[in-house]
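Left out: one protein chain. Kept in place: all the others.
Right, chain A next:
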Amino acid sequence: ALTISQTPLLLRPFSLYFFTFISKHQTNSKTTKPKPRYTRLQKKIKERKAMGVGLKLGKGGGDVGGEKAKMGFEETELRLGLPGNIRAGEGEVARKRGFSETVDLKLNLSSKESSGVDPNEKEKNLLPCATDPAKPPAKAQVVGWPPVRSFRKNMFATQKSSSEESEKGGAGNAAFVKVSMDGAPYLRKVDLRMYKTYLELSDALAKMFSSFTIGNCGSQGVKDFMNESKLMDLLNGSDYVPTYEDKDGDWMLVGDVPWE
């Protein structure tokens, strides 16, 4: 059996975990053809190591309609000056990669996603116990529940949406953004209008991508997202940070400007 190295490597991305899990018993001759995806990821790890400490900024979430994320942050001037060549290895533009790494502000995802976890138990972490039916459920967003199609998700919030793009202009008030985590094999779509604060957004992202962060968040506790020095601590200690690309093409750290 393989063991995963638990040494908290700086900015250890998902992809390393991914690699250590390629088992040795893939000896069947049918499977010798290397997956191009793994090769790309391997390259990224090397690049990242070469960059040393650095915030690897990925491309911000572009939404489905080909529009760039218009989150209202366009006017911001605040930027983090970060070391390292932030553009290296972003050949994935064509793939529309979103956030390169996601901060797990909420801690303790390790227990949920290790292999062999009973999915029911995983599920219980998301929802309150059914023995307390009188209380309304916490606002935990279970993926795909309730089963409404994306454009129905936010009809309640009233539609001053004419000025903002929605995923499908013909429906609803959603502000969809594609989010990807570096090394994660797929993208997720997030409707920004479902959240009112950065903490909610980060919660949701953490849950969405929790299967990719492997127990390295340790006991960080909840960090003040807006506090820059704490943020740097976080970056040094934790795995992922959310970033986006503003209309000028600059990489911005999510959380620099007020949510609205």
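Quick note on the criterion: contacts are C-beta pairs under 8 Å (C-beta built on N, C-alpha and C of every residue); 3 or more make two chains touch, one makes a residue touch a chain; residues count from 1.
Just so we're on the same page, contacts and distances are computed from a predicted model.
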Chain not displayed: protein name in its UniProt record ("V-type proton ATPase subunit a", "F-box/RNI-like superfamily protein isoform 1", "EKC/KEOPS complex subunit TPRKB" or "AP-1 complex subunit gamma"): "F-box/RNI-like superfamily protein isoform 1"
Absent chain, residues of chain A that touch it: 2, 17-18, 21-23, 25-26, 28, 30-31, 33, 35, 37, 64-67, 113, 115-116, 118-120, 122-123, 127, 130, 133, 136-139, 141-150, 152-153, 155-156, 158-159, 165-172, 184-189, 194, 211-212
